[in-house]
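Complex shown without one protein chain; remaining protein chains in place.
As written, the chains take the letters A, B and C, and residue 1 is the first residue of each chain.
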Amino acid sequence: MKIIGISGSLRKASYNTSLLRALVSLQPQGMEIEPIRLNGIPVYDGDDEKATGKPAAILEIDQKIRAADGVVIVTPEYNFSIPGGLKNALDWISRGKSPLKWKRMGVMGASDGPIGTARSQYHLRQTLQAHEAIIMPRPEIFVGNASKKFDAEGKLTDDDTAQRLQKWLKAFADWVEKKP
Amino acid sequence: MKIIGISGSLRKASYNTSLLRALVSLQPQGMEIEPIRLNGIPVYDGDDEKATGKPAAILEIDQKIRAADGVVIVTPEYNFSIPGGLKNALDWISRGKSPLKWKRMGVMGASDGPIGTARSQYHLRQTLQAHEAIIMPRPEIFVGNASKKFDAEGKLTDDDTAQRLQKWLKAFADWVEKKP
Amino acid sequence: MKIIGISGSLRKASYNTSLLRALVSLQPQGMEIEPIRLNGIPVYDGDDEKATGKPAAILEIDQKIRAADGVVIVTPEYNFSIPGGLKNALDWISRGKSPLKWKRMGVMGASDGPIGTARSQYHLRQTLQAHEAIIMPRPEIFVGNASKKFDAEGKLTDDDTAQRLQKWLKAFADWVEKKP
Partner (left out) sequence: MKIIGISGSLRKASYNTSLLRALVSLQPQGMEIEPIRLNGIPVYDGDDEKATGKPAAILEIDQKIRAADGVVIVTPEYNFSIPGGLKNALDWISRGKSPLKWKRMGVMGASDGPIGTARSQYHLRQTLQAHEAIIMPRPEIFVGNASKKFDAEGKLTDDDTAQRLQKWLKAFADWVEKKP
């Protein structure tokens, strides 16, 4: 089972990129998560698209998604919603026929506040509905107070979170494979 | 009364930029709407911000907003939510102390579908809550079927929409001036 | 294929109950939609539940849903969200183990405004996520300006809407049967 994992943050020391790495380190047997980041994608402008088409980074992501069995997005929360950069990538990806159509998906996120990106995740779910993705409804992962759960190198050090991630991965494997 | 009007679309023939122009042409006596666009703003990356600070375009918008009595955002809808580019600009603007705090605001939008950007506007309202903006609750403007309401040069040709905009502008002038 | 259709409105001349009737009249071969209404359900109070358990009307709905292959909710929009009565029924239904878990679902709605219950439908989708329902992402049905689309007896008279419903029913049959 081939899963694409997308971090919605561009900065190197991102909690969300760290959370995605934790997912990779905990992936169950039979699941292979390939982490990707969203660097090098310009802000969408319909005139640019008409002139030069999709950026190479978007074409590559499109192909990876099409070849995968499932996709996980690990999203920060900026201003009570999806980060502009992640939303912009999804806007580019949606042009033409979205590779996320009927793709089995999961969402999660980490923040240093108490709410753990809930607001961002629900907006993201609505955007992924536009793509016709089929998103696992539950369990959900909201990693709050992230600064206490990752060490200085971005390694997950919180056992409770690790256990939740393992449980989530098991549920997600079923979601992708058994297609309930 | 000085109002900043922001179009959430970058492309030249945008319905939303046309709608903003229509607003300017209908502005009531005593109100001056300065339209601005969001070109030239890179995708937010916390590492870039640390290295080089805010882009010049964001610093300029910040100053214009601070000097204004109110702000109107005219937003497209991409994938059932705020366009990535507009959200990205708002993410940049929020860094430090947002100039939108307690600013009197209005939102509207145009699309060629029947819903006229409603989904985008509600997500936008939630994001502007994070900025602590004070957004006019009603009336609302959802310009649907936009291709039939603007001519080839982007001029508003639909009388009913023009009347709604006039009514909206009057309500917005009260919103900004009387601060209910 | 057995489908339960729920109208979120209690009043007799409801556009949404009319829309549900239109769905029944257009049901494709092999699909049988049983319409149900939500009358006779008290407002949820945890103390009442402890004292007397679930109301008979809820127990009956629970059984019907469990026996069905899919569920469609046809919802009005009250105050930019789910009608209190419909939400209340869903709150009762969720107590214990929701019969909507992993049930294939669809949502639609009718209103006399231009937006056709979009705001209500997205809130409803979030509530149904809590139930772990698997909701068809698209196509969507927003019947706006409903007073011009149904006659005095509540019969659908708008051909375009009828065609959209037929297309929707075909997509929903696939959603329920093929489980993408």
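We adopt the following convention: a residue touches a chain if its C-beta (ideal position, glycine included) is under 8 Å from a C-beta of that chain, and two chains touch if they have at least 3 such contacts.
These numbers come from a predicted model, not from an experiment.
Engineer: Among C:Pro35, C:Gly85, C:Pro114 or C:Pro139, single out the residue that touches the unshown chain.
Structural biologist: From the options C:Pro35, C:Gly85, C:Pro114 or C:Pro139, the contact with the absent chain belongs to C:Gly85.
Engineer: Extract the touching residues of subunit B with respect to the undisplayed chain.
Structural biologist: Touch set of subunit B with respect to the missing chain: 102, 122, 125-126, 129-134, 137-138, 179-180.
Engineer: Residue by residue, what part of subunit C touches the chain that was omitted?
Structural biologist: Its contact residues with the unshown chain are 9-12, 14, 39, 41-47, 78-91, 94, 119, 123, 126-127, 129-131.
Engineer: For subunit A, which positions touch the chain that isn't shown here?
Structural biologist: For subunit A, the residues touching the absent chain are 114-116, 118-119, 122, 142, 144.
Note that in this section only the chains that are shown with their structure count from here on.
Engineer: Answer with same or different: of all residue numbers used at the interface between subunit A and subunit C, are over half used by both copies?
Structural biologist: same
Engineer: In degrees and to the nearest 5, what turn takes the CA positions of subunit A onto those of subunit B?
Structural biologist: So the copies are related by a turn of 180 degrees.
Engineer: Using Cα averages as centroids, what's the distance between subunit A and subunit B in whole Å?
Structural biologist: Centre separation, subunit A to subunit B: 28 Å.
Engineer: Of all residues in subunit B, which are in touch with two or more distinct other chains?
Structural biologist: Each of 119 in subunit B touches at least two other chains.
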